[in-house]
Structure formats: C-alpha cells, structure tokens
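Note that one protein chain is taken out, while the other chains of the complex remain in position.
Note that the chains are named A and B in the order they appear, and that numbering of residues resets to 1 at the start of each chain.
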Amino acid sequence: MTDLDFEKIAYGGDWNPEQWDRDVWREDVRLFREAGIDLLSINIFAWTMLQPDEDTYDFTHLDEIFTLLHAHGMRVCLGTATAAHPAWMATRYPDILRVDAQGRKRKFGNRHNSCPSSPTYRRFAPRLAGALAERYAAHPALALWHVSNEFSGACYCERCEGRFREWLRARYGTLEALNHAWNARFWNQTVTDWDEIVAPNVLSVQAHDRRTVLQGLSLDYLRFNSDNILDTYVLEERAIRAHHPDAVITTNLMGAYRSLDYRAWAPHLDVIAWDSYPGGRDTPPRTAMLHDLMRGLKDGQPFLLMEQTPSQTNWQPFNALKRPGVMRLQSYHAVAHGAEAVMFFQMRRSPGAGEKFHGAVIEHHGRADTRVFREVAALGEELRRLGNVTLGKRIRSRTAVWFDWESWWASENSLGPSQALDYVEQVAQMYDALYANGVAVDLVGPGSDLSGYEVLAAPVLYLLHPETVDALSAFVKRGGHLVTTFLSGVADVSDRVFPGGPPGPLRALLGLWVEEIDALAPEVTNRIVLSEPLGELKGAYDCNLLFDIIRVEGAEVLGTYEGDFYAGTPALTRHAYGEGYAWHVASSAEPEFLRKLFGHLCREQRVEPTYPNLPVGVEAVVRGDDDDHVLFLLNHGSQAVTVPLVEAVRDLLGGGIVKDEVRLPPYGVLVGRPTR
Amino acid sequence: MTDLDFEKIAYGGDWNPEQWDRDVWREDVRLFREAGIDLLSINIFAWTMLQPDEDTYDFTHLDEIFTLLHAHGMRVCLGTATAAHPAWMATRYPDILRVDAQGRKRKFGNRHNSCPSSPTYRRFAPRLAGALAERYAAHPALALWHVSNEFSGACYCERCEGRFREWLRARYGTLEALNHAWNARFWNQTVTDWDEIVAPNVLSVQAHDRRTVLQGLSLDYLRFNSDNILDTYVLEERAIRAHHPDAVITTNLMGAYRSLDYRAWAPHLDVIAWDSYPGGRDTPPRTAMLHDLMRGLKDGQPFLLMEQTPSQTNWQPFNALKRPGVMRLQSYHAVAHGAEAVMFFQMRRSPGAGEKFHGAVIEHHGRADTRVFREVAALGEELRRLGNVTLGKRIRSRTAVWFDWESWWASENSLGPSQALDYVEQVAQMYDALYANGVAVDLVGPGSDLSGYEVLAAPVLYLLHPETVDALSAFVKRGGHLVTTFLSGVADVSDRVFPGGPPGPLRALLGLWVEEIDALAPEVTNRIVLSEPLGELKGAYDCNLLFDIIRVEGAEVLGTYEGDFYAGTPALTRHAYGEGYAWHVASSAEPEFLRKLFGHLCREQRVEPTYPNLPVGVEAVVRGDDDDHVLFLLNHGSQAVTVPLVEAVRDLLGGGIVKDEVRLPPYGVLVGRPTR
Partner (left out) sequence: MTDLDFEKIAYGGDWNPEQWDRDVWREDVRLFREAGIDLLSINIFAWTMLQPDEDTYDFTHLDEIFTLLHAHGMRVCLGTATAAHPAWMATRYPDILRVDAQGRKRKFGNRHNSCPSSPTYRRFAPRLAGALAERYAAHPALALWHVSNEFSGACYCERCEGRFREWLRARYGTLEALNHAWNARFWNQTVTDWDEIVAPNVLSVQAHDRRTVLQGLSLDYLRFNSDNILDTYVLEERAIRAHHPDAVITTNLMGAYRSLDYRAWAPHLDVIAWDSYPGGRDTPPRTAMLHDLMRGLKDGQPFLLMEQTPSQTNWQPFNALKRPGVMRLQSYHAVAHGAEAVMFFQMRRSPGAGEKFHGAVIEHHGRADTRVFREVAALGEELRRLGNVTLGKRIRSRTAVWFDWESWWASENSLGPSQALDYVEQVAQMYDALYANGVAVDLVGPGSDLSGYEVLAAPVLYLLHPETVDALSAFVKRGGHLVTTFLSGVADVSDRVFPGGPPGPLRALLGLWVEEIDALAPEVTNRIVLSEPLGELKGAYDCNLLFDIIRVEGAEVLGTYEGDFYAGTPALTRHAYGEGYAWHVASSAEPEFLRKLFGHLCREQRVEPTYPNLPVGVEAVVRGDDDDHVLFLLNHGSQAVTVPLVEAVRDLLGGGIVKDEVRLPPYGVLVGRPTR
C-alpha cells in the first residue's frame, strides 16, 4: 500500500485560486465544506507567481492558501507548478522551448512546452520543487505531492538528439550492435559515427506520427523520450525528497497514453494517480479497462482518481453534459476498481483562457442550488458516510489481459501489413470479452506476477522480450490458459523479425508457425468455423483485418477459415503445454466469438463471475477478500433495473439492509457489505 | 450619400490591359462600347510596370490607357497597384514578405503577400499612391480610387509582433491589466515584460486556425491584424488625399470575411465596394444577406458591386457556368439591395496564370456573338435605359439582424462547448427566417442606429461591449422585439466570462440565467414544444447543437424542451421589458421554427412584407420611399412564375405598363415604378 494516511476516500480536485481575489477564495472554501471537499490540488500552474524572476521566490499567496485550507480542515495535494514554465524564462533561455516533430522551434504559450533536455528546465524545475519542499514539508495540511501535470509529448531538438545518442551508446555499446539491431544496412541507413544519428521525425524517417521506415530508430526514440521525460520527474522527486524524506510523491497519468511507457514510470511513483475523461463513444468496459490498466501499474495497489469532470469537458468536438447520476456512477466505478480519491478538474470554472468551458464544481454562476453542485455535494456526503471501509482493499482477479507499451509502439510503427491495426482496440476487445463474462480482470504486462491468474489474454504480442516468453511459457506450463492472436511473436526488442518468422520464440508454446499473413480492408470479412462446440462457442463467426495462415506443429485445430484460398486452414488452435493450454486466434474475431471463447475458458478454469445473474448493463465489482469485502453493483444503463441478490447486504450509502433483490435506478449504484 | 457623380448605374469591371498589345486594347474598347461599359477598374496589379526599379516611375502605359478610355467616354476606377509588390522589392527588401501562421517566411509569388508592418511596404505603397494622385487627380476620366485589392490575411513576423506589443500597451496600459484581461494566470501564461508577448499561432497557443488556448491573446491579435492592415489602407488614402482632396476612395471588400473587421474599416472608406461571388451552394437569401451586410457598414448608404463574374469562377472545386439570365438576375439583385455599380471581374479573360479559367466579358475566343457577351451587352443596354432612377434611393427596413465580427471571432475561438458552432450560419438562419417572411432586413452591429427597427434578431451574442448591452436594452425598452439565442452574454471584450455566468449583463433584459449548456453532436436533436400557439408557431420543432439549460427570473416560458434530462425546462422565453420584449431561443432551432417565430413577431409589430402574395422563389425589394420608389421583383427560380400585382407599374426595362399580374421567366426580373 501507499503511505497515504487517508481516513476516507479523499474528495476534491484542482483548485487554481490565483485566478481570483481573496473574497472568492473564502466563498470557495465555504462551498467546499458544503460539498464535503477535503483535498485540494493546488499550485499546478503558479510558477510565475511563485518565481516572478530568476532570483525571487514569493510564497505569499501559497502560504495564505495553505493557511486557509488548513483552517477549514482541508488538505493539500501540492503541485510543483512546473507544468508550464514562465514567459520570462522562455525569453531569457530559449533552450527551454521544444522543437516539434516537423523541426519547428515552438514559441512561448500553451503548457507542456518544456524541453526535457533543456539545462534551464532541468535546473529551475527541481530548484523550485526543492524550495517548495523546504517550506511546506512540515505543514500539517500537506497530504501528498503532485509533480508537474500530465507529462506528455516529445521534443526533437538538438539537445534531445545529443542525449539520445548517449542513451543509444549506453544501450548498444557499439555502432555495429546498433546498426544490426536496426537492420540499418537496408536502404543504407547505416551510421558510422554516433554523431550521425538523427532524431526520427517527418524530416527524416517518419512518414507521419505512427509510420516510419526505420523502426528500430523510431522505437528507441519512443523509449528514450519516455525515459528522458521521466528523468525530469525524477529530478523533481529527488529535490522534494531531500527536504521531505517520507513524502508521498506522484504525478497524474492519462490511461492508455502512447508517448510515455507508464510501466517504466510506475516504480518511481509512490502512488498511481490518473485522470479519467471518458469520451462520448467510450463504453463502461473501456473506462473499467483503463482503471485496471492504471491499477496494474503497481500490481493492484489502489490508486487516486486525480481528475474527472463533474459535468462536461471542453476539448471534445461536442461536449455533452454528464447526465444526472453519471458523475456519481463514474466516481463509484473508479472506487470499485481501486480508487481511493475522487477528484475533479476543476473546482471553480476558470473565467477565461484554455478551459473556461470545462465543467467545474463551482460554475461561472457560482451557485450551490444547481444540479451539478447538488450532485457533487450529495456524493461528498455519501463518501463521508462510507468512511474508510474500502480503503486498502484490493480487487482479486483470476483473469488478466496483457498490455505492453512496446508492442503498442512497434505494432503500429511499420509500413504494413495493415494500417487498420489498432493495438489498444485489440486489447480492449479481449477486455470486453472477459468483462462480458462478468469476471474480474487485471491488466498486466512485462514484469507482472502472473501466478494468480488462470486465464490470460495477450493479443498482438508483436514485440517480445525473452523474459516475456519465459513468463508466458511458465504461465501455461503451470496450468494457465493463454490466448494470443495474429501478429504475435513477430519481432525482437529492436523490431527485427525473429529468425524463422512468426511466432518466433512462441513457436514451441503455440505449436504452430505462420506461413503468410493476409491483410484485407476492414470491411472484408472471413469466418471462423468451429470444428465442434466449445461450450457456447459453436458454428461460425466473422473475422477480419489480419489473417495468419498457419501450419500446426502439435497444436489442435479447433476452428478453420470458411472462405478464401486458405479456407479449411487453422483459424483457432489450442496447444497443450505443461499443465495448461496456449490458444491462438488467427484473425480479428467478432465480439461474440471472443465472449464465448473466454466464457468457455473461464468455465474450464473454474473462474466464476464476480456476481451471478446480472442484468445487462450492470457491473459488479468486489473490493476485498472473502472475509472482508465490499460489493459494488453499478447500473451503467439509462433504465432502472432489478438485481437479484445472493445474500443480504448492508447498503453503505443509503443505509439499511437489502435482501433478495435491489432496484437500481438509471445510473444507480449499490455499495454493500455482506451482513454475515 | 457618396460623392460619386454617377448619372446612371456604373457598368464595367476589372481590366488588366497590360497583358496584351495595343491592338487588343482597341478591340476591347470597341467591345466595351458595344456592351454599354462605362467604368473600368484599371492598374490593379501593375506595380512593377509603373515602378520597374526603386528610383523610376513610368506612367507611359497608364497615360495611354487613360487617354484611350477617356476618348471613348469611359471612366476610370483607379487601382493603386499595391496588392502585389514587385519581385525586385522582395529581393532587395525581404521585410516585405509575410511570415505565416506556421512561422514560415513566405517567398515572392502570389498576391496579398506584403507584411503590413514592413517599413518597405509602408514606404513604397503610399509613395506610389501619392505619385498616381499627383498625376491623375485632375484627369477628367477619373471617377474614383481603388486602393490595393481585396485586403486579406495576416502576418506573424517579428515586426508585426513588435507592433502588436505597442498596440497592446496602448490598449491595456499595464501588464497587470493585460494579464487579468486574458486570465493569463491559468496555465501560467502570465507575461512579466511586454517583450515576452508572442504572436499567437500554431507554434504558440493556437491549436489551429480557429481554436486557441489563450483566447484573449488570439482575439487581440485578430483585432490588431485588422487594424494593422487598415493602417496600410489609411497610409495610401492619405497619400492620395494630399493631392486629390475631394477624391472618392475605397477598396473592395469580400462580404463575411473573417480576418478583417469591416465595421471598423467602414468609416475610412468613402463608399463601400464589394465583390460578390455566390458559390454553388449559396442560396439567394445568402447573397441578399451579404449585400445587406455590406450596405449596413455605412448605415444603408448605397454601395458598389465592384466584382462579380459574368459566367464562372475558377477557384471553386467545380466552376459551373451561370445559367442564362442568372448574371442579369444577380446584377439586379445587387442593385435592388443598394448597388450603384455593376462591375465584373474580368473584362477580358487572362491568357495565362492565376485566373485564366475565370469568366470574363470577353472570353479567350474574343467574340461578341456569344451567349455571355450578348447577356452582358443586353444588360448594358438596359442599364442605360434605366438611367439614374435608382441612384441614391435607400431600402427601408423595419427588421434587422445583428452581425458582429468580435462575436464571430470569439464564439469560434475557444475549446468548447461545440466545434460545430458556425457564427455566420447562425446569423444566416435568422436572416433566412426574416427573408422567408418577405420583409426587408438590415444587417446591423455595434454602433448602428437601431431606432428604425421593430424586430431585431441577434443570435449568439457571445461577446458584449457595455454599449451593446445599452443599445439592445434601449431597443427593447422603447418597444422593439429582440430575439437572442443560446451562447449569448457569455464573455466580455477580452473573452472573459462575465461574473455570474451567461447571459451576463443581459440577465435583466432576458429575465433568465443559464445554469448549464449542453452540447451534442449535430445529428442529435431535441424538440422545442410550444406551450400554446404563437400565430402559426405551434406544436414542436427540432433543435440541435447547443442547449442552454435555463432558470427564468421573470421571463415567460413559451416553449420547453421535449426530451432529455432537461425536458420541460424553458427552450423559448419572452421577457417584457419596457415597451418591448426580449426573446430567447435556447437551442439551434429548425428553419420552420424561426420562420414562424419571426412571422409572428412581424405581425405583432405590424411589419408588412415588401410585397404581398409572392410565389415561392420570388423576392421583392423596394428602393426609395413612399413618394418615389422602384420595385424589384426577382425570380430566383428556374421556372417561370406569375406574380399578381397590387398596382400597375411602369416596366423600366421592357417599357410599357404592367397591371394585374406579371409573368417572370426563369431568373426573370421586373424593375417597375408605380404609375401613380
């Protein structure tokens, strides 16, 4: 667990009071109390205010804010204010400005604009973090630290290029090794001096953001950039730690965010925190998957929901309001999946600039007699009542889905075989299939402990470390069911195709090899025909996108293609390996296929649904163990439903005992505890 | 009125004879006479010819052209030739080249490429204008001046950045005021020195052309750029005036052109002139609206139609020919709405380069026995016959639509709430609704005199000056009906949301406040249900896009939303205020709703249609007053129609008296005068 000392689910959000006068601060605090708010993220964008010039620090405002919040019993999640550097700094030290993927030097403005290799940034940011720590480490209101904000993006300046060369030298040692790893002799991309290495962008090898002609180079730059930005986090973290040894330090992540390999970041964060902004087309399992992905970064340790909107976003094309009850439902959805804080962006709606149309707890009208404020306040009251009952409780999953940033990067980086391949979508289809079976799922990846799982879905295992091959083999050997797909076992860590072709080192595990890979326009379908029923999985199912043409070497053929010149060849195989089975789905199968396949596997492996007989649209999650747990029943639908209960529970929100069945209104939630 | 001394509607267009030898000039003049042409815009792009190097002016050609035209009784609209600078100037003085929104220095080529802050441009352009004035001020053929051509675009160079800082200093006085206006503390956009201010583009705060994260900055740059370009107009205008005190000076505007706030430009022009190029999807009311917008810039003063194509454009994806009769119809459409000149681009079709596929009076074949030339010549003959009867006559409108460049800029500049919002489209929907009721409409805006109107549509009053609030309030107070919509009263002149939220200072006038604003994809509709009929307005009507969720404070609720969680809440309100009413339409309503709403308001306010019982597709316009006016009946349809007449009129084109009814052929026109 974290070192957080929360006594209840923390409740609050981003408060940027520097935009208003002090009388507004006081009104805000009054309304916070009315809404049960107890944790405020502050100082996120106050760098210039704190440091109006190179030699001056001015903590007047921040002192006051600390005092005010403390006086009202609220606590502080303290931003280091480094997410947007001061204008004066950009003017005096232009090295702090990034160069974009088109080679254009950026100008001052916007946020996330500091070059991670900039000596200026690397000097001033930790200096400020240290000064903050020196001043506030001992403040009783301080709960945790929030370094910068939503780290993101990439820089392609000459300094980054220089650091990239050093990073490569450390990784490869020799140019021979580097040229070989990148297969640089093809198209004569060979480098004969470290200084010849060029940052990959549209002026060199990138066709555009996600297609490159030198995948080894581009993949290494993705790794380097993630490491390089992480390094700036670490600089601040150390500066804080120097004055505040037992600080809880984190930054807010963004779910399935491509540019940063959060799995490499996670060990450096004391607790995972993330910002959940489901878009208009995101389904409940998509949100659930992202919570589970974030929870999985630290092996199931609870996390903080650092941001969500109370009402609407501003950056989507059409920013719909959250319908009544949805904010509450999504808050408990996060808590069910492991959140120990429910935080909003933003506490008071900004009167101008970047996010003035982004929803807030306190709207521009500043009133409390409104739908949004009432919903926020009602949730505050519920969370107060809920107390500490969920804190520290874990979700116990016996199924898992594999998510790996490096396979994401590499599988979408090449020219061919299909531009329609979307790694996250493939992962999500697996997740959806398990979710539809009502079982708990963990998101795992390289380095994860797989010993607790019976079923593991690992689609598009495109890039493989030797350790991953070992871990997956061991998983199956000791009795697990592993499901892989097309485009697995293709390339090594430098995106070189394995000798012998796919599935490379998975060949013994899967009992097959891939002769050819067909790629068709997404609207063209083939069908997978089952040889004989596997539980409910029977008959034929649509598939599309990519089609491994397979030759088996020991695997059983359980399904074959219905059409095309490879009709009758294997499309679904199972290979007995040790005590378990390695399955292979050769094409992108329709949801029903995956749902039934995983239904079959769960039954085979005796993985039970979290809760039986749930109506459509209702999700059940249990936090805790057999002896001590909390049940969440979440109605994601816009219609009321009745859920039959297998045992009576105490309703932790509404009070009283519920037995036999519970009626959940639209977007309704039951948080219950067995009465035993 | 203008100081123009026209004795009839001027007829002619852009003539660029420097492309041909003198024998072509003579042939052109012969054909001009055949076509009744009497006014030629010349010298538009002749800078290098006039000034082949820094120290030489050569007016030989221009003298000849003046002489030739004058000898044939034609007059000159004299271009100052500064719309495209010489290549030698760009080579010697690169400061004249603009920097684009991506920070790229442009190279020589194309037109509209002079940086408005360039010392070179600001020196040479007025010097040339002055030299022309010195030489031609007294020439008997000179009718008016045409400065540059279609001013447009923007520059982002360092010189413009420098002038922008000066402009800001003059506007705000202090950085404190500026930072507050822009709410710059959010995302730490605070500037601590004037020199830290950066021109807003995609390298700084702009997401792309119309979305920015620092709206105050971007809005001020739009203002500055419009002012800065206007300043170059003024430099030329003064240089002319020095030699030609009573000159009539103008430039050609482009209708609803976003980059330049024509309302701020209008006082500097002696007469409004504009270029009308209806595209394939533009409807007759859209063209009418733009004529009215241009006429409204000088409070109804007649204007010049400076350019239209006789046959086809070249810059549209598919450049359809104007069908027979359409050019004539559109010419009278312009005259009906206030034009006192009917001018073409171009008189002879260019043999090469930019506009060689743009239609012309004299086509590449150079013949007179063709459809286009015959239509041009026939119109020339008609205009001769028409004489001065329409000159100086005004359109009398008792309804108006509000159009404001600053609300246009600001309402589309933010992230959120909806990318689908199109300010001009919202204005046009109001115009269409009034047009469909057959009433005359003026386009008005900040500074307009509203005393003559009974009905005023002012959609998306997003950005409000205090003077506008006062003007609208006074309008209602003295008995007007004002119709506003969603997204009104949002922000002050710096795009800061008003304290208390929308509708800000309109709250007392509208009798309501806005609790939330929902934004849905355009294909999602709700419905506005009328509580009881308002004339023909009854039942329910589709609405979409944006949905104010309203709390009334005195306003009557006349319609409510049919669906969604705000079903039953106000969607149409009316607030009695003084002698009048302020209406509010909370969502983007379908055309039928607006048509019937304005039909009701016109009946309530006793605003009669211009002409009764018109068939569909026929527009009536009256120029003049009760005692002396001309009636235009314009058949925009491709089918012949019969229009019943309320009184006999003299047919000013065909001759004779028409009574009882008139048969209008496809695209046919009646220009008549009461026989009384």
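The criterion applied here is as follows: contacts are C-beta pairs under 8 Å (C-beta built on N, C-alpha and C of every residue); 3 or more make two chains touch, one makes a residue touch a chain.
Note that the structure is predicted; figures quoted are calculated from it, not measured.
A.B. asks: Pick from B:G109, B:P612 or B:P644: which residue touches the chain that isn't shown?
C.D. replies: Here the residue in touch with the unshown chain is B:G109.
A.B. asks: Which of B:P119, B:P351 or B:G539 touches the chain that is not shown?
C.D. replies: With B:P119, B:P351 or B:G539 as choices, the missing chain is touched by B:P351.
A.B. asks: Which residue, B:A35, B:I65 or B:A81, contacts the hidden chain when the whole complex is considered?
C.D. replies: The missing chain is touched by B:A81.
A.B. asks: Spell out, residue by residue, where the missing chain touches chain A.
C.D. replies: For chain A, the residues touching the absent chain are 102-103, 181-193, 195-196, 198-201, 203-205, 213-217, 414-420, 491, 494-502, 513-516, 518-522, 565.
A.B. asks: Touching the absent chain: which residues on chain B qualify?
C.D. replies: 16, 18-19, 45-49, 52-53, 81, 83-88, 90-91, 100, 104-111, 280, 311-321, 323-324, 349-358, 363-367, 370-372
In this text, only the chains that are shown with their structure count from here on.
A.B. asks: Using only the C-alpha atoms, find the rotation that maps chain A onto chain B and quote its angle between 0 and 180 degrees, to the nearest 5.
C.D. replies: The C-alpha superposition of chain A onto chain B needs 120 degrees.
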